[in-house]
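Here the complex is missing a single protein chain, while all its other protein chains stay put.
A, B and C label the chains in the order they appear, each numbered from 1.
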Amino acid sequence: MLILECPYCGVKGEETEFHGGGEAHLKRFGPGSSEEDFEGYLFHRENPKGVHLERWRHVNGCGKWFHVARDTATLEVFGSYSAQVTEPPQEIKDAISAKRPGWSWREFA
Amino acid sequence: MSETLSALKGARFAGIAVVTEAGLRGMITVRGDLADTDVKNAVTGVAGVDMPGQREINTVGERGIAWMSPDELLVMVPHGEAEQAVETMNAALTGAHALVVNVSDARAVFDVTGPHAREVLGKLMPVDFSAVGFGPGMIRRSRMAQVPAAVWMTGEDAFRVVCFRSVAQYVFDLLKAAAAEGSEVGLYA
Amino acid sequence: MSTRLAQGGRRIDRRKSVEFRFNGKRLKGYEGDTLASALLANDQMMVGRSFKYHRPRGIVASGAEEPNALFNTGEGATFEPNQRATTTEIFAGLEAKSQNHWPSLEFDIGAVNAKLSRFLPAGFYYKTFMFPRFAWKHLYEPFIRQSAGLGRAPEAEDRDGDTYEHFYGFFDVVVIGGGVAGLQAAKAAGEAGAKVLVMEQTAQWGGRAAVDGGEVDGAPVADYIAATVAALEAMENVTLRRRMMGAGVYDHGYLLAYERLRDHCPDEAGPRHRLWRIRAGRIVTATGAIERPLSFAGNDIPGVMLASAVRDYIVDYGVSPGDRVVVVTNNDDAYRTAIAVKEAGLSVPVIVDARVGGGGALADQARALGIRVETGKGIAKVHGTKRVEGVAICAQAGEGAVLDEVGCDVVAMSGGWSPVVHLWSHCGGKLNWDEAQACFRPDGNRPPTDQDGEGFVLPAGAANGELGLGAGLTDADAAGKRAADETGHKPGRGKAPVAADVDEAALEPVWLMPQGAGAKLRMKAWLDYQNDVKVSDVQLAAREGYESVEHTKRYTTLGMATDQGKLSNINGLAILSDALGQPIPQTGTTTFRPPYTPISMGAIAGEARAEIFQPLRRTPMHDWHEANGAHWEPVGQWRRPYCYPKTGESHAAAVAREVMATRESLGLLDASTLGKLIVKGPDAGRFLDMLYTNMMSTLKPGKCRYGLMCSENGFLIDDGVVARLDDDTFLCHTTTGGAERIHAHMEEWLQTEWWDWKVYVANVTEQYAQIAVVGPNARKVLEKLSEDDLSAEGFPFMAWKDVTLNRIKTRVYRISFSGELSYEISVPASEGRALWNMLLEAGDEYGATPYGTEALHVMRAEKGFIMIGDETDGTVIPQDLGLHWAISKKKEDFLGKRAQERSHMTDPKRWKLVGLETVDGSVIPDGAYAVADGTNANGQRNVQGRVTSTYFSPTLGRGIAMGLVLNGPDRMGEVISFPGTDGKTYDAKIVDPVFYDKDGEKQNV
Partner (left out) sequence: MRRYSAFAVAREAARYHTGWERAWRSPEPKKKYDVIIVGAGGHGLATAFYLGKNFGITNVAILEKGWLGGGNTGRNTTIIRSNYLQDPSAAIYEKARSLYETMSQDLNYNVMFSPRGVLMLAQTEHEVRGYQRTAHANMLQGVETEFVSPQRVKELVPIISLSGPRYPVLGGLWQARGGTGRHDAVAWGYARACSDMGMDIIQQCEVTAVRKEGGKVVGVDTTKGAIDCDKLGIVVAGHSGVLAEMAGFRLPIESVALQALVSEPIKPCMDIVVMANTVHGYMSQSDKGEMVIGGGADGYNNYTQRGSFHHIEETVRALIETFPMISRLKMLRQWGGIVDMTGDRSPILSKTPVENVFINCGWGTGGFKAIPGSGWGMAELMAKGQSSLTEEFGLNRFREGRFVDESVAAGVAH
């Protein structure tokens, strides 16, 4: 039963206040995009055993979407951050590096 | 003015705590840039209280403002004044990008009072209701059993719970069950 | 025989006798007795039958580890199977019955299995019962099921008479276990100022320490316990709870605790169990240790008990399990039992110590009491069937040659102690093997970790392998301080209490007795009493290659009984390791899973039962519907009237009446459940253009437009009418139940993709009650109530307008889902009921008829309008439904557009929507498929379409349907066949889906 902190309202709540939204930082591909790009955007997922960047919504709370950096093997949470970014902010990357040196996830590391 | 009805017409239950439907309350959702002075002036103008900080609520009598999210406030006025308040705020916010909408009738409001009130709520919401964890001036949006709910204190051992109108009966029944005789937890009282 | 002693019994109150019933017999016990102690006091040693061989079973233990003493208790609303006697406090009127035997406990038919036991080794059923093929289902399985199963099943109609609840607790430090270690840890943490909860699963504080005696800081341990409990009770920041068990430890410091509030006093008001969901900064597991049995032939005969249990019954309950107690051990602790027995005035014929070197100080003490001690010896065999009659003694080193026979009625055995590491392990805590004590203990370097990657469980005292009183207290004090420190509190400087530990001679692991026991003896040496797993079974599993400990467990069912292997796991593990010729740690343990001991389903469900099982959403007119005989249909969590049958009227007849009344005059529908979302901002139009397949930005204020929404995957997910309220404000109607989903959908795109767009969304679904006034007389009714211009010209189709109806301010949308002249009127919810009444009254002269969801469905089907959930099922795109007119060609992009360009989406072979008219006017069954010739590669009949909606149309007096058909629109007039599961075949003609008022004259008047 996870505990997550919503970066918008500051609530440290239990999992049942939130709703998981799957892999983060997907780039949307619309009309005109290639078959590969569109398939990748819609279906291909990193699904790593380890560091994972993902989306959550504080559905039973302030209603805001946000990002979480989490380890899927230990469930350790490295931090949560704004939904309005296309990649994790440096302090989150640093927090992960501190615990998981040499980590990488898609193009981020 | 025609007959207006709250969801449960003031239903009441007394167990280890007293649960009462508080009747219709004027509630207005305001979405906008909370740092914007126009927004601040508009809401404080009709509510007559200061802007609340993050997860705070300021109230005086039936009026008040609650912080709901970084771009959302809940403005409270007497039920009969809600429509007027909406117009006043809309007028004050012409030109600004903001949304002011009357949600008074979309809500049901309950008062839970008594020395065991904290325990009753602690049975239903994943929230720390100890005196240290929860006090006056705070508003907490969370889940009550299986529905969203918001709660704050209106006084010593007195809590106000707000939920959607359609689940008023469900929430009342939950509170009744949690306040049943002989169910004192003995933790907060 | 077992009986109540003249004195002793620190847990019972001899002034308060309690009457209860066992198998119908009226028996007496004292307040403070457990069912087990009370039964022993009444000479009831044999308490049940085993799972597989139905062998007689007696009480073995005194706590949660008891595998045998399980009873059916209560009746009807209070009936409960598999109640553990050792953890059940007796109360006046308690009704207990023994289980798993027929016809009676003393004479059990199933016992023949015991005679056959030699032919029923571990896993025998995997090797047999295969022929003839159908015999398994009809012959073998029913027999096996009947003979298994332990407790009686509650009656089908039994309803639980009790209530349950949850509670969310938040603590810095939670200490599990109220023995001396738990109390000391709580004290250390509490003194540091941490917010502490300490729980004890039984009704008494102090655990085993008081039974074993000893001194703390120079005073009897009992005084230390009393003083510490008093000190803790005095602390504001400490909460003490008895009858509360740490059930499970989960990720991120989530702890499940099971509080039994009324099991011992069922007549008092209040919930029976309370399930605590606790968030703990640190969890201290002071869960103690459990004594291990020894594996010798006949160690399952009633009267063979754990040495510690024998001691507990004498000291705690003043109960003698027997007159002549033979003690058999591989460690010093069991000597305490011999001494306790002797001091209680009972006889100990002999202490059989497997260690050649024998014991230490306690052994000397025993000898001093005149007890015969045999070292280097073991038990070759236990005599007796339903009760121990004696033991045959042999050399532990040998193969079981009998050296001596000793008569006795109890055998008190001790194979050493295993720390209770369950809660440490639930969330991934790792273990080390302790050679000296021959047990697994927590590896402090590999704890379960929390959200910060920090260890959050701290074992303390015996649970950490510190079995001695002094060592345990020191360890617990440190654990308490560390827990406080790690949760941000400053531990005090106070020293840990001092207690001298008796120096005990080292334990010598004994996994089989005697060491060289042959096959014959091994087949009688039990590991798991309840599931009848013997030493020979584990050895067989190893021999057959079930080498992983998980294989062995599953193959033999070792440790899978209701005690989850509390007594058997380590012994079985050792036997397996020996068979594989590898050290125990290499074999490893099975996974520890919650709960520590079983917890009631009722407690897990908590308050969520009956009316509050799930939220039920009500519209402002709900009570009226209820009072007027609505037959309800659940739609999501809403309840909507399906129809309003009059007395004696069938649902079908009611629906037909409602349809005709509406088509011919006037119908009223409670449409309040339709979702209503306000979308506002300079970019609102642009935003809706992305969400809907059609163009919304061009909609004029004051007008309405029907729109479709697709997922990014291309599939149709919702539809509804959009009204433009002003230049930058829209009101979007969604389907019932679509409101929350679509609101979330909008917020998701606004917050995570187009966060720079200036748009705000608000869900105002419940702010308004919405009533559809439908039928040729709809306008007349409204005109009666309003001065406003409602004429066809002044208020055309697909427009909206603010209208005052008899002083109620409303907003009216002139839209139609029925094909009739129709107005959807919305008012604040608090006025909904008033408006409903007003409309009924005003419409009375036109026979205003409230109609339900089914009439709504029929009328929309007659008009060929699609219904999300009927025509769509998550695999349908708008193009399939002939809705091209609602898919903008001009827009570069909208959600789903790219997906709809994929090869399968543009495949001309996709089934398309058509109308279906049965040749004989009958109604095609729901879900029927249209068959095509031949079969596919997998031998399945080819199909060419399916029905999506099918109704009897009262308007047309015949069956009508819509369906998706291969090349349907190009096959008008063609007849295709729909075989029904009823054996009939329904031939239907492909027609236009609009069956009624094709030109829309009625809705446009």
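Please note the rule applied: a contact is a pair of C-beta atoms (placed from the backbone, for glycine too) under 8 Å apart; a residue touches a chain by one contact, two chains touch by 3 or more.
What you are looking at is a predicted structure, and each value in this text was computed from that prediction instead of being measured.
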Exercise. Thinking of the complex as a whole, which visible chains are touched by the chain that is not shown?
Worked result: A, C
Seminar exercise, completed: Full-complex touch with the removed chain, picking from C:Ala92, C:Ala111 or C:Leu150, is C:Leu150
Exercise. Where the complex has a chain not shown, which of C:Ser548, C:Ser888 or C:Asn1004 is the residue touching it?
Worked result: C:Ser548
Exercise. Which of these, C:Tyr250, C:Trp754 or C:Phe797, touches the one chain of the complex that we don't see?
Worked result: C:Tyr250
Exercise. Which chain C residues touch the hidden chain?
Worked result: 51, 78-82, 118-119, 121, 124-131, 133, 136-137, 141-142, 144-146, 148-160, 248, 250-251, 254, 256, 277, 427-428, 519-520, 522-523, 536, 540, 543-548, 550-551, 554-555, 557, 560, 562, 564, 591, 593-595, 598-602, 604-606, 608-611, 613-614, 616, 633-635, 642, 713-714, 869-870, 873-875, 899, 902-905, 925-929, 931, 936-941, 943, 946, 979-981
Exercise. What residue numbers in chain A mark contact with the hidden partner chain?
Worked result: 1-2, 15-16, 19-20, 22-23, 35-36, 38-40, 42-49, 52, 54, 70, 72-75
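The definition used in the following text is that only the chains that are shown with their structure count from here on.
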Problem set entry | Pair of chains joined by more contacts [C-beta pairs], A-B or A-C | A-C
Seminar exercise, completed: Cα centre of chain A to Cα centre of chain B, whole Å, reads 32
Exercise. In angstrom, rounded to a whole number, how far apart do the mean CA points of chain A and chain C lie?
Worked result: 29
For this session: Spell out, as numbers or ranges, the residues of chain B touching 2 or more other chains.
Result: 126
Exercise. What are the residue numbers in chain C that touch two or more other chains?
Worked result: 277, 279
Seminar exercise, completed: The chain B residues in contact with chain A across the complex are 54-55, 68-70, 72, 126, 140-143, 148
Exercise. Which of the residues in chain A come into contact with chain B in the complex?
Worked result: 8-11, 13-14, 16-17, 59-64
Seminar exercise, completed: Given the complex, residues on chain C that touch chain A span 250-254, 277, 279, 449-453, 712-713, 744, 747-748, 751-753, 755, 892-893, 897-899, 901-902
